[in-house]
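Heads up, this is only part of the complex; the chains shown haven't been moved.
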Amino acid sequence: MGQILEGTKSALMLLLSFDREIYGIVGLSLYVTLTASIISSFVAVPLGILLAVKDFPMKQFVVRFVYTMMSLPPVIVGLVIFLLFSRSGPLGVLRIIYTPTAMIVAQICLVMPIIIGIVYNGTKEKGREIQEVAETLGANKMQTLVLLIKELRINIFAAIVTGYGRAISEVGAVMIVGGNIRGDTRVMTTAIAMLKSQGDYETAIAIGIVLLLLSFLINSILYKLQQEES
Amino acid sequence: SQGAIDDHKESGQSTGNSILLATTTSTENSGLLDDILPILTEDTGVEVKVVAVGTGQALQMGKDGEVDVILAHSKKAEDEFVQEDHGIQRFDVMYNDFVLIGPKDDPADIGVLAKNDILKALSIFQNTEETFLSRGDDSGTHKMELQLWETLGIDPKGRWYVSAGQGMGAVIQMTNEMLGYTLSDRATYLSMKHNLDLDIILEGDGMLFNQYGVIAVNPNKNVQINYEGAMILIEWLLSEKGQGLIGEFGQSEFGQSLFIPNAK
Amino acid sequence: MQLQIKGLQKSYKGQTVLCIEELTIPQGSFFGIIGPNGAGKSTLIKMIAGLIEPTNGLIEYSGASITDEIKQKMTLVFQKPYLLRTTVFNNIAYPLKIRKIEKEEIQRRVDRLLRDMEIEHLKDQKAWTLSGGEAQKVALARGIIFSPELLLLDEATANLDPTSVLMLEKQLKAFFHENKTTIIMITHNLYQAKRLCHDVAFMKDGKVIEVGNQEKVMNYPESHHTKEFICNEKI
């Protein structure tokens, strides 16, 4: 318990210390998770909407498949990406293993199904109505999609926040494909895992608090943006 | 195309002066590598990227050609690795030793009953059903422990034998929490000692000797392996300067060396 | 746009809710559809708008089947309009925006229409704060702003006050004459049908019971179903 309080104090100290390494870790975390979330969003939001408003054979199966992918364990994603991009793997020539790029790829695999799934669910009910309005007013396919995104923005926002939360908090995948290499691929979560295994609970909790503060900040910004629009 | 691969080589992470080192969690957890590797980079220009994994995975990554060099502590497995041509040659780098740690008051009186005989100590666990935690993760430490049981002819089973399947640090914490006993390398134990209610119960048995070795991965595995960089690292580790730095590590903080250099 | 309906049928789980052998709505007519609740009027008009797939049969638009181009030239104002979660101005401007019309032009046209429909004061109000009748006016404005060649109205004045209904009917007549539009209008207001429509169709139980010149159908209906329905006109 004391350690939790100590950790909170350390967190502030840590932030105020302007330690280059800490800022490097925080910066890399943000870079990796935001890139992964943004790329995922661009693909997953339209996919989730299409899944909801289009009818096609095997749709029920695809939906359940997406739901299942929402529980993809990060370690497995990490492992598969590792095997694909490792030196001897089929995509080894790209040489991205143990780089932030590999971490982004792995997180995209984790975040995408989550965003697709939540967007799908939010669109299912109201999507048809919006689509009808767009079509009757002469919108083409692309314009209809844009309108759907605009109208369903609250739900889409929730989806992205959830996906981003997954990205910033997960450790299994980035640990395997990034390797937690100091000064290179060490992010907040892998640092926490390492510190914890070294028994340095205080610093671990301190970084955890920094992570949460950052999440709060990012959520607040997203939230503001979304509020202003509506 | 060849051109594309060359392009990658220039920006790639293990060409030029950068190598990938797979090592066990104990070297990372103790902080040794963080301490000495920056000096290596200064001296030689070789940048070492450390991936800390279990011994099992470290050797597997070597076999797959994923890393350039391995630093581990499971001599038997390492020798096999070289014999199977996955590595060029194995070098001794340093050693430390394993210690049996347990609650400060030593409820099973193992310190007294077994003196410095680890085999005797282990046999007591089976009889008294005092909690013993095993790494259970196929690591160097785990392999050493299994060998001890084998020598004893005991197949450890039962509620007293807790197989954790985790790294050294985590298992020490579990031991602390469950007020049990476990085998740890001295370095990791010392680096965590200040947060623990655990003491060294038994040490000094010759069977608890823990030798670290370094192996460069066979460059024939694929074109991406940086054999030259690996050899620079190995030579530096075995050099007088490298060995000296290893010996100094821990002196200021613990008043003793955590690793004793013993390159031949 | 001329409309030709042939053997049109719609069923849900084997239950037929619409079945029309043949119906032609000539170019430039103001066509009314009347009939009891659940007769299939909305189903028909949605099918014309291309929003519901027929189970059987087809609809021809000036001889051709429906295309994106034809869809661009027609619109449907819903019985329960869905307004976009933005201001009234943006709602009405939307069809023009997606047609890539210049900003000033949009401004000009929307402003004029707002004035004509006496809802200037709502220009910057958020759509979800509008009263029922205000929302219906905005939906109507959004439907006619881009001068569609075929205008489909599903009880589009049901929630308007009497004064607004008159104002809107005037607007519609003017729009009809200016643009040579074809207008198809569902209404429960038989007075309104009399005031506006050239031709009317009376629907019941998914079928078109009677269709023809408005004065003929409303004053001298042939079917006793129509007669029965019409005699309640004062409602």
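Residue numbering begins at 1 within each chain, and the chains themselves are lettered A, B and C in the order written.
Here is the rule we use: a residue touches a chain if its C-beta (ideal position, glycine included) is under 8 Å from a C-beta of that chain, and two chains touch if they have at least 3 such contacts.
Just so you know, these numbers come straight off a predicted model, no measurement behind them.
Q: Taking the file as a whole, write the stoichiometry using the chain labels present.
A: Here the full set of protein chains amounts to A x2, B x1, C x2.
Here is the rule we use: only the chains that are shown with their structure count from here on.
Q: Find the chain most remote from chain C, comparing centres computed as mean CA coordinates.
A: Of all the other chains, the one whose centre lies farthest from chain C is B.
Q: Distance-wise, how many Å sit between the C-alpha centres of chain A and chain C, to the nearest whole number?
A: 46
Q: Determine the centre-to-centre distance between chain A and chain B, using the mean Cα coordinates as centres, and give it in whole Å.
A: The separation of the two C-alpha centroids amounts to 34 Å.
Q: Roughly how far is chain B from chain C, going centre to centre by Cα mean, in whole Å?
A: 79
Q: Could you list, by residue number, the parts of chain A that touch chain B in their complex?
A: Result: residues 86-88, 92-95, 97-99, 179-182, 184, 194, 196-199, 201 of chain A touch chain B.
Q: Using the touch definition up top, name the residues of chain B that touch chain A in the complex.
A: Checking each residue of chain B against chain A gives 4-5, 8, 11-13, 20, 25, 28-29, 31, 34, 49-52, 64-66, 167-170, 172-173, 191-192, 195-196, 221-222, 224-225.
Q: Where on chain A does chain C make contact in their complex?
A: Those in contact with chain C are residues 129-130, 132-133, 135-140, 143, 147, 150-151, 230.
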